[in-house]
Each structure stands twice: as structure tokens, then as C-alpha cells.
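Notes follow the structure.
Take a look at chain A:
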Amino acid sequence: MLALIVFLPLIAFIAILLGAPARKTAIYSAGANLVLGIYAAVMRDCSCLDFSVQVLSKPEINLAFSTDGMSMVLVLLSVIVTLAAVLSGKAPAGRETLYYGSSLLISAGALGAFATTDLFFFYAFHELALIPTFLMIGILGRGERKAIAWKITIYLGLGSIILLVGLVWLANLAGTMHIPSMVENLSGENALDSGTQKSIAALLIVGFGTLVSLFPFHSWAAPAYASAPAPVAMLHAGVLKKFGLYGLLRIAVPMVPEGMQVWLTPVLVLLLANILWVGYVTVSQRRLDLLGNSSVMHMGYIFLAIAALVAFPENTLAKPAAILLMFAHGISIALLFGLADSIERKTGTLDLEELGGLAKAAPKLAFLFGIAGMASIGLPGLANFAGEVLVFLSAFQGYDPTQGLGSVQIACIISIWGVVISAVYMLRAYRNIFQGPAIPRTESAEDLTFMDRIPAVLLTVVLFAVGLYPNLLLNLLR
Partner candidate 1 sequence: MNSAWILLFLPLVVAAANQLVLRKHSLVPYLSTASAAASLVISILLLGKEGNAGFDWASIGDFSLRIGIQLDGLSTGMMLVVTGIGTLVHVFSLAYMKDDEACSRYFTGLSLFMFSMTGIVLADNFIMTFIFWELVGVSSYLLIGHWYQKPSAGDAAKKAFLCNRVGDFGFMVGILLLWSLTGSLAFEDMREGMIRFQDANPALFTGLLSTAVLCIFCGAVGKSAQLPLHVWLPDAMEGPTPVSALIHAATMVAAGVYMLFRLQVSLGAELFEGLFASHVIAWIGATTSLAAALMATQQSDIKKILAYSTLSQLGYMVMAVGLVHGEAGMFHLFTHAWFKALLFLGSGAIIYACHHEQDIWKMGGLLKKMPITAITFLIGTAALIAVPFTSGFFSKELILHAAKESNMTLFIIAAAVAVLTPFYMTRLVVIALLGKSRSDHSDHAKEVGPLMWVPLALLAVLAVIAGWLSGIAPAQPAHAGEFHLNALFFISLGALLIGSSVAFILYRGKDRDPVCIALLRELFYVDRFYDNFLVPVFQNTVAAILHFFDELIINGLLVGGLSRGAASIGQVCRAIQSGKLQYYAFAVGLGVILVVYFTVFY
Partner candidate 2 sequence: MASLNEYLLVSGLLFAIGLAGVVLRRNIIIIFMCLELMLSAANLTLIAFSRFHTVNGLPDYNGQMMVFFVIAVAAAEVAVGLAIIVALYRARQSVQTDQLTALKG
């Protein structure tokens, strides 16, 4: 079942290569995958979902899929965003195969990485998803696409290699590649000595951190998302980027807890830089490309939850909070990128100074973008708020006020200022694009068509559903 979910996009990709109509195949397979994903979420405790085939006997590598609550949520996120991405993409003429094929490959890679229980495939699926990302930016990107494609390739390649060193080291010490067994082998009495933990944790933080654009490894993100075609930006920012956070939660925190604790303070400083530094950089941007940096900024909050979990291992809130926020952020940033693409198609620019009064000509676009923006700045009723509030609460869980503020609490308090910063840039963007008098450029812009609205409405409904009743998602994590 899970294997089907992972391989369906791959099968569709091959079908497209063999000449099936690209857009239709992509949409149908993504739609089927959404249905399968929801079915799997409903049946989440059934062992019928699991799948395992031995690929290599020594070292033992299994193509194995299984989920727990955490990966199930991310699988759901992937199938939802994939459908929205292939629906909202508009391939340039003659490039349909590359365009939709790449989107499907990214989806398959992300799904595989989230669903597998084998360290080898965990890494391999992620790399599989990166290649089409590079290709799409390099071939179909906007602006200086070649240079940007190189930049992201080198950045993410380097991050992946550092990560690989850490993972191979861990796998060697654990003597297996089955992730749950690795956790078992490396805990309790068999826990690694602190020196090793420290080194491995450093490798994992830098490796995973680069993939999630942790400060100061963040400068690939903004230009890459600005250049990438809409479905790639949606899939990468919405889904694939969560791989790094997922890896930290799945591998780094349970396997090298002491090592993570050593790096707690540096990570706290870096995540604050993510929120404040990158946040202020976003404020000074004058194009809607600021969405890329806004996504970098919000990663800081998820890191905060991870830090809370590291600092206080009995923390029950941090992990669900992180997952919830990952899900919410994925949906909202995908919606924002999709709508930003619409804005550019309708008006021909993303420069905030050249836009204005678009709400007059395109009220539906304004409405949906307003919801997406409000979600991204953490308005209650939309999914991100629940995630953010739980993250803040998790930072204060188990905190004894008589001891003075700990580093996590201080970081939490400072990071709440980010809520103000994100409101500043998002409202400014909304004000400049949609409000004010209509100008010639926006007067004649078309509103979203019915087909344009389907993916946006899909994502909006998810944002509302989870935002109005977060237990919908949190129940999966039980």
C-alpha cells in the first residue's frame, strides 16, 4: 500500500516518458495518490500498509516502507501538495514531459524518503528528488537560472555529502540500516560515547540544516524559489525541505541525544538568526520573492521545537508541535507560491512597487492570497497558528520559573517577535499588491479561472480544516 503510494508517481513518470499525455497522467496519478494517502491515514495502524523487499544482503539493505504518525502526516502533506502543484503548474509549450515528469519525480522522492524505514533509501529517495529540482531550475527557471541551479546544486550537494558522512558513521556504529533498530541499538546501555555523539551531531546538524536552510546555510533558498517554476517551488518549499527537519527528529534526536545537547546553544543562536535576521532581510525585500525568505524564516520555529525537545527530553509537546507546524507551513507556503505564480502570470511582474489595487480586478485571487498570507503569519483558524502556539508552549513545558529563564525559553521569547516581523512584510506585500487604487497594470488583469482555483481551494480547505480543529491531524500522531 505504502509502496504503491511511493511508486505511483514513478510509474506515472515512466508512462509520461513513454508518451502518455503529460498533464493528464500527472494529475490523475496525483489525484489517485491523494485518495490512497487519505486511505492510508485512515488505516494507519494496519500492518497491511507495510512493505519490505531485501535489495542487498550484505550490508543488509531493504526496500522497506512503514509509517508511524510522524511520517504519515508528512506523506499526507506530500500527496496534497503534489496534487496542488501539478494542477497549478502551467508548462511552457513543448516542455510538458520535463515539467510534469520532474514534479512527479520530486513527489516520489519525498514520499519515499518519508515512508521508508531504511537509512539507505531514506537518503537515496531524497537525492532522487533533488535531481529534477536542479534540472527544472536550470532549464525552466526564471532570471539567472543557470547560476542559481549551480548554486543550489553545490549547496545541497555539499549538505548532502556532509549528511552522508554522518549517516554512514551512524549506520556503521549501529550495525544495521533499519532506522527503528538503529535507534534501539544506539540507546540505553549501548549509547555512543559523548565524543562520537558530538561529532556525529555536528555533521547531522550541518547536513540536515543546509537542506532546511538553517542560518547561515540559507542563501540558496531565496534565489532558488524565486527562480524555480511554480510546482517545483511548491514541492520543494512545501514538502522536500521538511526532509531535513524530519531527519533531525527521526535520526539525530533519538540516536545522538547527548551530542545534540552539546550543540543546543549554537542551534538556538542560529534559529534566532533564521527568525530575526532573515526576517528583517525579508522586510527589506521589495519583490514578492520575499516568500522564499519567509519560508526560511519560519523554519526557525520548527527548529525551536526541536531544540525544546533536545533540551528537555521528556517534552511531549515539542514533536507533535514540530510536525503540525511542518504540515501547516508546507501547505501555506505551497499555496503562497502557487498564487504568486498566478499574480505573475496575470500582471507580468512580482515587483511590489509596480503593483497595486489588484483586488479590484481579481477579488478571488485577493481573497485566497489574503488567506494564505494570514495563515503564514499565524492567524488562528488557519493551521499555522496551532503549530506555532504549540511550539511556544513546548518551549515552556517543564520549565520551572523559580530557576530563571533557560536558554530555550529566552530563545522562545525572542522568537515570538518574529510573529510581528512576518506580519510586517506580509501585510506590506498585501497592501502593495492588492490594496490602494487600481493602476493600469492591474486594471485589466484577469481573475483566477475555475481551473486556477481548484488547487488553491484544495490547499485552503486543508488549512482551514486543520486550523479550525487541529486534533484532526494531532490524532494521527497518537
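Everything below uses one rule, namely that contacts are C-beta pairs under 8 Å (C-beta built on N, C-alpha and C of every residue); 3 or more make two chains touch, one makes a residue touch a chain; residues count from 1.
Quick note on selection: all candidates are chains of the complex that A comes from, given by their letters.
Remember, it's a predicted structure, so these values are computed and weren't measured experimentally.
Between chain A and the candidates 1 or 2, a touch occurs in this complex only for 1. Of all the residues in chain A, the ones that touch candidate 1 in their complex are 151, 154-155, 216, 218-219, 277-278, 280-285, 316-317, 320-321, 357, 359-360, 374, 378-381, 385-386, 389-390, 392-393, 395-397, 399-402, 409, 412-413, 416-417, 419-420, 423-424, 427-428, 431, 434-438, 469-471, 474, 477.
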